[in-house]
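Heads up, one of the protein chains got dropped from this complex, but the rest are sitting where they should.
Naming follows writing order (A and B), and every chain is counted from residue 1.
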Amino acid sequence: MADRLDLGESAGGNDPLHVPVVEGYPMAALDTTLGRRLGAGFWVSVGWLVVIVTVAALAPWLPIADPNETGYGGRMDRPGWATWFGTDTNGRDMFSRTIWGARVSLTVGFVAIAAGLAIGGTLGLIAGYFRGTADRVISFAFFALLSFPGLVFALLIIAALGSSLKVVCMTLGVLSIAPVGRLARAATLVFAEREFVQASRVLGATHTRIMLRELLPNVLIPMSALALLGMAVTIVAEGALAYLGLSVSDGFSWGKMILLGSAPRTLRDGPWVVMFPIGAMFLTVLALNYAGDRLRQYLDVRELAF
Amino acid sequence: MRFLAHRLAALVAVLLAVTALAFGALNILGDPLFNVVGFIASVDCDAVLAGEIEDISGQTAGGRGDCEIVEAARKEHRLDRALPVRYTYWLGDIVRGDFGTSFKNEMPVRQVIAEKLPKTVLLMVVAEVMGVVISIPWAVAAAYRANRRFDRASTVTSFGMLAIPNFAMGIILFYFFVVRWQVFPSRFEDTDLFARLKSMVLPGLTLGLPLAATYQRLLRTDLITTLQEDFVQMARAKGMSDRWIMFRHVLRPSLFSLVTVFGLSTAGLIGGSLVVENIFSIPGLGRAVVEAVIRDDFPIVLGSVVVIATGFVVINFTVDVVYSFIDPRVRRDG
Partner (left out) sequence: MAVTDGSPLLSVSDLRVGFATERGLVRAVDGVSFDLAAGRTLGIVGESGSGKSVTAKTIMNLLPSYARVEGSVTFDGRDVRALASSGARHFWGVEMTMVFQDPMTSLNPVKKVGEQIAESLRVHLKRSRKEARDEAGDLLEQVGIPEPRKRLTQYPHELSGGLRQRVVIAMALACSPRLLIADEPTTALDVTVQKHILDLLDGLREERGMAMILITHDLGVVRGRADDIMVMYAGRTMEQADTDTLFSEMRHPYTEALLETIPRIDMPSHSRLVPIPGRPPDVIEVSTGCPFAPRCRSCTDVCLTERPTLDEQGHGHVCACHGPVGTDVGAMARSANEASGVTPAGLDMAAFGSAGVEAGDGS
């Protein structure tokens, strides 16, 4: 019997993910308890997301200023008691605008990733379940989509179709098909070999039934982490498009607010106009990233490629 | 060799798919005639030629001259043929270096790209160099005393850096270094190499810092994994110093995933350079393509997109091949 588990750590020995293995005693129990906990940070992140989503959803009924009312405050008021986040060049209330801006940013993020999950998930499930030609075609399509720099692809679509909310959501949704689909395919490949799937196949279940009843619930679990991470990516992508002046011409998102606030003169006289939407976006993306990352570790998903 | 041939076949297939996607997107979603002649495509030429609409050539669109252009374009671009046929001819043109002509100033797209591309490439190179130069010592220091104060602080820092969208990072840097302290120029200065490089510092940093954060996290994990290898114990048993072990034994075998991500990160970098060029007014390809989209200058859009996507695919291919040379074990398996 080999001494393979001898005390092997040196510098890495202090890493919490590498609990010391003392001669022949892997402290597996310790390791799993660490891995199987979401931790306080996860709940703080989820808390922030709940707050921002609630506030954004309830914006029309909240006792806040009309985000488009020019001259609500003075021109470029500093943040203070009257206007918490200050006002912009047109005297519009930045606090109200930050909340209203969340509506577009979050909607785009949510709709795009939902579309990605629906389409990519279905394709991935089909590829992983049927294998063979279907798999080869779908996998190549994913590969080709991933071979296109995302933002450039978005530019192309928007160049052709214009920049309405619908087009932006659709474009970003198409972009999330390939990463989602790859994970769905990988997960399906794993689960399709499991006994419960084999069993229902033997019992004569139809392909559709196996995919929907046996595989889908299992494949959805690792996807939840990807959905969070993907939503962060999508929100940033919308922001970038908006900053380039290519997103949602009807209405405004955080990205568009950042564009408006980043004109050199505005930046010089009133940096808060740009900093609050940046801050809101930063916290939201941070929360999505952190929660997604924790969830990924918790669920032990390895194949994430966003 | 078989490995290389296999990869090359895949490269060609992906290039075909990517160009088809770009061409198809513009021609299926958009109006193919508009794509080649611009707004005069909306002229009702049948009516003009039949004399039902007055010839107002020389003033705005809608003249007989415009209609001649439209007819010529129809013939030249074979707009009456099926899409796959048109794609084949278009691909032939592209391969020969003919990208069409810009609507704006009639400049050949090829010339526009040739003029803009070097700036974008310079930006990307500066960003990658910054990312690597910052991340390696950072990761080594963090991994050397894993989970101590410095390591924890850098984990938090890099996580935060990755949550800042690159345009936000650019604006923040722009605000402090250009608007407040006026250390760097507000637009690209093309006078000499030094001025060019100085103009590239902030844009490079905007793209390079998140890269460095990604690389640091990745490299740190790999370094810690490698540090637990038996050959590190062996090197210590041979009496090699910690610094020697870190740089001579541990660093290189830990670089594999960094090299892989180095290629993948180019994706974000290409998207990012689009944005950053616009923040710092760098006259690169990214700025050109965004302007073209806003002006509906489709030859420029399509040409730039094809060049960017091709570059992206080729970079990934190169990384794949280089990867197999760094790790002698991959080469053997082919």
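As a convention for this text, contacts are C-beta pairs under 8 Å (C-beta built on N, C-alpha and C of every residue); 3 or more make two chains touch, one makes a residue touch a chain.
Note that the coordinates shown come from a computational prediction; the quantities given were computed from them, not determined experimentally.
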*Options B:Gly65, B:Pro253 or B:Pro283, residue touching the unrepresented chain*: B:Pro253
*Looking at B:Arg7, B:Lys198 or B:Arg236, which makes contact with the chain not pictured?*
B:Arg236
*Pick out the residues on subunit B that sit against the missing chain.*
229-231, 233-241, 244, 248-249, 252-253, 326-329, 332
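Heads up, the rule we're going with is that only the chains that are shown with their structure count from here on.
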*asked:* Report the inter-centroid distance (CA atoms only) between subunit A and subunit B in whole Å.
replied: 22
*Hey, which residues of subunit B end up touching subunit A in the complex?*
13-14, 17-18, 21-22, 25-26, 29-30, 143-148, 159-160, 162-168, 171-172, 174-175, 178-179, 186, 224-225, 227-228, 230, 232-233, 236, 267, 270-272, 274-275, 278-279, 289-290, 292-294, 296, 298, 301, 305, 308-309, 312-313, 316
*Which positions of subunit A touch subunit B when the two form their complex?*
8-16, 18, 140, 143-145, 147-153, 155-161, 232, 236-237, 239-240, 243-246, 255, 258, 262, 264, 267-268, 271, 274, 278, 281-282, 285-286, 289-290
